[in-house]
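With one protein chain withheld, the remaining protein chains of the complex are depicted in position.
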Amino acid sequence: MNFKRAIYTISALALLFGLWGVFVRLTTGHREAAYGSYVVWGLWVAMYLFFAGTAAGAFMISTLDLLFHIKIFKGTGRTALWVGLVSLAAALLSIWLDLGHMERIWKVYLQGDLGSVMAQMVWGYTLFGLLMLASLYLSIRNPQSSLLRTLMIVGLPLSLFVSGAVGALLGVEASRLFWHVGLLPVQFPVFSLASGAAAMLVVIGLFGQKESPNRSEQLWVLSVLTVALAVVKLYFLWADFSQSMYGNVPQNVEAVRAVLYGPYWWAFWILQILIGTLVPIFVLVQPKLARHNGWAGWMGVLVLFGFAVARANIVFPALTVPEIQALTTAFSGPHLTFDYFPSLMEWAVTLGIVGMAVLAFLIGEDRLPLSSKEA
Amino acid sequence: MAKQQPQNSDQIAERPTVSRRDFIRLSAVTGGALALLGNIPQARQAIQKVMAAGEGGFFESKPENQIYTVCLQCNTGCAIKVKLLDGLAAKIDGNPYSPWTLWPHPAYDTPVKDMATMEGGICPKGQAGLQSAYDPYRITSVLKRKPGTKRGEGQWVSIPFDQAIDEIVNGGDLFGEGPVEGLKSIRALTDTEVAAEMAAEIKAIWDENDADKKKALVEEFKAKHADHLEALIDPEHPDLGPKNNQLMFVWGRMKGGREDVVHRFFQEAYGTVNMNGHTTVCQGSLYFTGKAMSAKWNAAKSSWDSGDKFYWQGDTGNSEFVIYVGANLFEANYGPPQRTPKATEGLINGKKFAVIDPRLSKVAAKAWKWVPIKPGTDAAFALGMIRWMLENERYNAAYLAIANQAAATAAGEPNYTNAAWLVKIKDGQPGKHLRASELGLLTPQTVQKDGKDVTVYVDAAGVQYPGDTPVALVGGAPTPIDVLDPEAAPVVGDLLVNQTVGEFEVKSGLQILLESAQQHTIAEWAEIAGVKERDILELAAEFTSHGRKAVADIHRGPSQHTNGFYNNNAWYVVNLLIGNFDYAGGTIKASTYDRKGSKKGQPFPVTTMFGEHHFTSFGVDMLRTRVAYEKSTLFDGTYPTRRPWFPIATDVYQEDIPSIGDAYPYPIKVLMTYMNGSVYSLPAGHTAIEILADTKKVPLHIASDILVGETSSYADYIFPDLSFLERWEFHGSHPSVPWKVENVRQPAISLPGWPTVKVYGEEIPMSFEALLMAIAEKLELPGFGPNGFGEGIPFTRPEHFYLKQVADIAFGDKEDGSDNVPEADDEEMRIFLEARRHLPKSVFDAEVWKAAVGGDESLWRKTVFVLNRGGRYQDFAKGYKGDLVANKYGRLINLYQEKTYTSINTMTGKPFTGYTTYVPAGLSSTGEEIEDEGYEFNLITFKMITMTKARTVTNYWLMAVQPEGYVMLNRADAERLGIQHGDRVRLSSASNPDGVWDVKGGRKVPMIGKAHIVEGLRPGVVAFPLGYGHWASGSHDITIDGMVVKGDPRRAAPLHGNAAMRVDPHLGNVTLSDLAGGSAVFYDSKVKVEKV
Partner (left out) sequence: MLGVLEQQDVLVRMHAELQRALKKKPEERRWVMVIDLRKCVGCHACTIACVAENKLPPGVVYRPVLDEEFGSYPNVTRRFIPRPCMQCDEPPCVPVCPVNATYKNNEGVTVVDYDQCIGCRYCVTACPYGARTFDFGLTYTDNTPDNFPFLFGQANADDYERHANYEYGENRQREGEKSPIGNVRKCHFCLHRLAEGMLPACTTTCIGRATLFGDANDPDSLVAEMIASPNVMRLKEELGTEPRVYYLV
C-alpha cells in the first residue's frame, strides 16, 4: 500500500531527524534549547500535554468498545488502546527529555512527594500506562475476561483523573492567572476525549480496514463527537478569554493578548482556529465528507494538529508574561527571554517523537492482532 | 530520602573538611617547571597542586585566603580583599578597614583575623574584577606588528621579550618599510652634567623678557654647547630641548608607584620631557580650576606661583544640603561605594539634596529636586544663585572679608580668600591686583639678611613686608596685605569696593563678582540655563539655610565643556560665598600619606635616591604646557599659534596625538603608550586613529597593554602587562574623602603560567616594569640597576621601589616616628606569609621583600602591617577637628585670579578672564560659535555603574546587566521623529556626517544602536552610556602567528558615540577643548539621530 509506505518513510525520516535532536540533547544538555528560565516549559511540555491527553482520550474511546460494547465501535477498542499506549509513550518520552536530570526520574517513584500534582501525574500516568498495557493484553488474549472489564472500569476514572491532573498541573498555580482558571482541570478531560476521538478519526479514516462494515458509521459518530467537543472547546476558549479580558487583570490580559495578537498570532488564528478547528468543523458537519475515509482521516489530523497548537497556546503565553514587568530588562543572558520559539533541536526531537509514534502505531497495526481478528 | 547536601547554616558550619578540587589530584604528575614553558593549562595545574595542601572549609572566611589590595575597575580605587581558593582569585569584597567601603570605618589596628568575615561594600564592577584579570584575551607574549602589514590591520607575530627589547632599542628595518630609529639613537644627549647645565640655561632664556637679550642668550648657548648641538632637536630653538624629547610617553590610567617609576625612567633616566597623563579627558578643568584658584602668592616676588593640580569635592556625609552638579554619584564619580551611603543615609533622615543634570541620573531620581539644565550653562545657573546670594546678603561676609593668613588665624578660620583685595580696572576690565607700592604705601628698601642684600618693602611706620603686597580697603583706608605671615597684621577688608584709589580705578574681588553676576537678571540667567527662575531661587534659599553645612559638589558635567573652567569656577565660588571650605559638611580636599619619602624622617626618599647623577630633562614639551608661548623662542608675536599652548593646564590628553600629527612643536620619533584607550575614550578620538596609523607621523609606537586594546591595536609592539590584581600601585585618595589615607595595590594573584623575564640577572614577571627596566638595562640608564638607589642599593626588581614606598607610608609623616604604624605581630606575620603561599618566587619572596626595606625587622613588620590591610587609613575620628576637617587645604583661595588673567590664550592672543563669568559653551578653539545646521540635538554622555571606559567590556558578568549601549532620547523628541523604543538609530554630526568610525584595516564601525526612550532626559538632548561599540579588546578577529583569534560578538555590542563629537573646525584633527582648563569636550556637540 503506497500511502502507508509513504507514511512509513516519512516517519522514519522524522525519527532520524529526531535521533539527531536527541543526540544533541544528550551531548549538550539543554544548552541548545530555546526555552529558558522565564518560558521554562516549551514545545516538549506542550507535546507532553498533547500526547498525554490523546492517550487518555484514546482510552476513553476504547471503552466504547471494550466496556460499553457499543456496536458500531466493535473492533476499535484494541486499536484505540494501542493508540493510547503509543501516545503515552510519546508523552513520557517528551517530558523525560525535558528533565534537567533524566537519570533521576526514579526519584519520583521512590522519593516522590505525592502532594505534588506532578508526582501524582507521573504516578497516575504510570499506572494508567500499565493499565492500558494490561487491558490491551487481555483484550487480545481474553476479551471476555472480567478482569478486563474491571480494568476498564478502573481505567475510566483514572483516565479522567490523569487528564484532569494535567490541567491541575497548570491550574493549581495561583500566580499564573492564565492557567489558574477554575475549570482548567475539567476542561482537560474534555480536550482529551476530543483528541482521542480525533486520533480515532485518523486511525480509522486513514488506516482503517477497507472491509470493515462499520467504518463509515464509526467515522460519522466520531466526527459528530469531534465537532461537538470542538465546539465545546471553542466555548471554553471564548469563556476563558472573555473572562480574562473583562476581568482586566493585567497579567492575564497580557497573556490573552499575546495569544491573540502576539508575535505568534498566526499560530492561534490560522493554525489553531482556522486549520485546527473551523476547517474540520466545516468539513465534518457535512455527513458525506464526514463519512469519507480520506476526508475524515485528514480532518482528524488537522484537529490533532490544532490541539497540539492549542496546548502550546496554553503553556507558553502564561510564561511569556513576566511575573514582574521590569524583570524583562533587569538582567540578560541566554535563556532569559520572555519570547519563545522552539529551537531546531526541540523541533527535531518533537518530530522524531511524532515519527516514532506513528511508526510504532503502524507497526502495531501491522503486527499486533488489533482489529482484524474479531471483526 | 537521600539528602546529600547540607541544608542549613549549622550543618554547613559543622561540615568536615571539603575535599580538594578533583582535577588537582589528577595532575599530580605535572611539574612546576612547566610554568616556565608557557604551557598554561598544565602549568596552572602545577601551581594549583602546590597550593592545594591543607585547603578546606569555606575558603572565603579564612584570613590566610585573603589578600587586601585595591580595585582598579574604575579610578575610585576602592580597597578590596581578594579571596583565594587554591591560588585562584575566587571572590572579591570590600576591605573593611577602608573608608571607601564602610562608613564609619573601623579601627585601623583591628587584628586582621578579626576582620576575616567582615567586609565592606563595593560596586558591581569591583565584584567583577576577576574577569579583568582572568580574561581569555589577555596577551601573554610580546606582539609585533607583522612586517608587511599596516597598523590597524590586526596582523601580529609573537616574539620573545628580549628580541623585542633589542629591536625597539636598536631600531633597524623592523617592518620591511625602511629603517626605524630606536630608543638608543634618539637618546642623543647622554651626558647628565651637560643636560643639567643646558636646562639651567634654557630656563634663563625663558625668563628673559627682552627679545634681543633672549636672542643673545640663545647665541651664547649655541656657542657654549657647540659640541652638543647635534643632540638638540633644533639648535636654532635650543629650548625645544634634546632629541631625547622625541620619545613621548602617554598614559591613560596610571597611579602612584608606577607613576614614580615612570617619572624616574622618562625624565630622570632617559631624559625626555614628554610624559603625559590623561587628566583632561577625565575631569581636567576641575583640576585646573583648582590649580588656578589655589595659585600661590609669592610674597618675595610679589607675584604668583602655580597652584596645585587638584580639586575639591564635598564632605557630603556631614552636609545638611547638597547640590550635585553634573556629578553622577550613584553610577560613577569617586565613587559609588564610598559616596552613596552618605547620600542615602541622609535620605531617610530628612536631609535633602538637589541634582543639576540634563539627565535623570540615578542620583537625580532620589533628589528632592532635579534640575534638567541645558548642557553647558552651569555657570549661568551658578551666577543666578550668586547674584541672589550677594544681593540678599546671604553670604558669609565675615569670612570673605578676611584678607590674609593672620586674620584667618585670628578668626579661627582655616583659610581665606582674596575677595577684599583690590583689582585695577582698565577700560572697564579687571586686570591685576593693585600693589601697595603703586599707592606709595610701601617702598622698597635693601636690607642685610644673613649677610646678603635683600629687598624688603617698608610702610610709613617702618613695618617691613617681605615684598610688595596687594591692598585692601579697611574701613575705606588702603592697607597693605602681608598675605602669608600668620604673625603679621591681620587684614579684614571692605568687601564691596568700587572707587578710585589714588590714580587707580579699583574694585574688590567680590565687587567684580557681583557685577559679573549682575550682567543678567536672575530670570535671564534662568532663561540661559533653560530652567525656571524658581529653580535658582529655591536652590539658593536652601543652600544658604544651613550655615556652612551645605555644599555644591561638581564633577564632569559642568567641567567637560569648552567653558568648563568657568563653570567649575562659578560653582566653587558659590561654595566660597558661604565659606564652607575645610568645614565638615563643606568643600574639602584629599590627603594622603607621603609615598615618596619626602617628609623628614621617612626611611626612603625614593624620588631623590639615585646612584649616579640623574638626567635633567628640559625643553618645550609636546603639549606646550611647561612654558608660556611668549617666553619660548618660538614666540614671534603672532597669534593664533599653530596649535594652542596651555599656560594653565597640563596632561592635555586630546593634544598628544594631534600634536604628533602636526609635528608641532616638533616631530616625535617614538610614541610609547600605557594603559591608554585614547582613540576610544577621547571625544572625536577617531581623528587620532588617522595619525596613529601613519608610520611617517609616528615612526614607532610601543604599547603596554593587557590585551590588544583600542589604542594598542595601532602599535608596532605590544608588551603584556600585569592586571591590577597582579601588580603594585598606590591609588591615593579622592577629594571627597576627609581622612588621610593611602591605598596600596599589591600582587594578590599571579596568573598560572605567566611569563617571566630576566633583567639585571633577576627573574621578574613580564610587566610594564619589566619593559622599562629592560630598556634601562640595555641603555645603561642612571637610576636603575644594582646601584639604582645609590651605592649598593639595587633597583633590579619592581618591589625594590614599591616596598620602600610602603615602608614610607608605614612610617608616616612625623619625623619622630610617632606616626608609625604598629609592627605586625607573629600571628599577622604568619597570616601574611600564608596568604601569599600561592605566589611564585618571581613575585613574592619574603627575604627579597624584607631586604627591599633595608632588612630591618621592625620596619619590615610595620610594612607588613600596612600590606596586611591593603593600605593605611587615618582613624575615623581623627578626620575631623570640631567643625573642621583635620586635613585642611588651609590657605589662600583665589576668588579673583590674577595669574589666570596674566596668561594668554594663544589662539586669540587675549588674556584669559580672571573672574567668575559666563562664557557660552561649544566655541571653537579660536573662540567662534559653531553653526551645525541640521544637527538638532545636543549630545551628552554618561557612565553607567556597570561600565568603565574601554575596559569592562571584558567583564561578562557586567555585560549581563546591560549588554549593549544605546541612544537615549526624550519621549517627546522620539515621537516627533517617529522613533520607537528599540528602533535602530544612527548618530552623526557635522564633522562625521556618515556616523562611522573608520578604524582602518578596511573596517568601518557605524554609530548605530538602539533607541532608548525615556521621560528623564531634557528634550533636545540625546545621551549615550560609555563602554560599548568596541573594535578591538577581543571584539573582532585578529591574526597572530597566522592563527585567527576569533572575536567575541558580545564585546562588539553597539555603540560608542565619541566619534560623533565635534572636531574643532580650526584645528581639524582634535576635539573641541577648554583652552583654560584643558578639558576635552564631551557635551557640546550637535548631532543628528536618524532611524535606520
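Order of writing sets the chain letters: A and B. Residues in each chain are counted from 1.
Assume a contact is a pair of C-beta atoms (placed from the backbone, for glycine too) under 8 Å apart; a residue touches a chain by one contact, two chains touch by 3 or more.
Values in this document were obtained by computation on a predicted structure and should not be read as measured data.
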Contacting the left-out chain in the complete assembly, out of B:D594, B:D694, B:E763 or B:D883: B:D883
Candidate in contact with the missing chain, chosen from B:P235, B:P605 or B:P1019: B:P1019
Candidates B:S437, B:T625 or B:N970 - the one touching the absent chain: B:N970
Which of B:L510, B:V620, B:L958 or B:L977 contacts the chain that the document leaves out: B:L958
Candidates A:L130, A:L183, A:I270 or A:A330 - the one touching the absent chain: A:A330
Where the unshown chain meets subunit B, residue by residue: 1-13, 15, 18-19, 21-23, 38, 40-41, 44, 57-61, 85-86, 88-94, 102-106, 117-124, 126-128, 130-131, 134-141, 143, 158, 317-318, 330-331, 336-337, 340-341, 344-345, 347-348, 360, 362-363, 365-366, 370, 372, 584, 751-753, 876-877, 880, 882-883, 945-946, 956-958, 960-961, 970-972, 1014-1019, 1034, 1040-1041, 1043, 1045-1046, 1048
Interface with the unshown chain - residue positions in subunit A: 28-31, 33, 36-38, 40-41, 98-101, 104-105, 107-108, 111-113, 115-119, 122, 169-170, 172-176, 318-319, 322-327, 329-331, 333-336
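Operating definition for what follows: only the chains that are shown with their structure count from here on.
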Mean-CA-position distance for subunit B and subunit A (Å): 66
Touching residues on subunit A, where the partner in the complex is subunit B: 111, 330-333
Residues of subunit B defined as touching subunit A within the complex: 1-2, 960-963
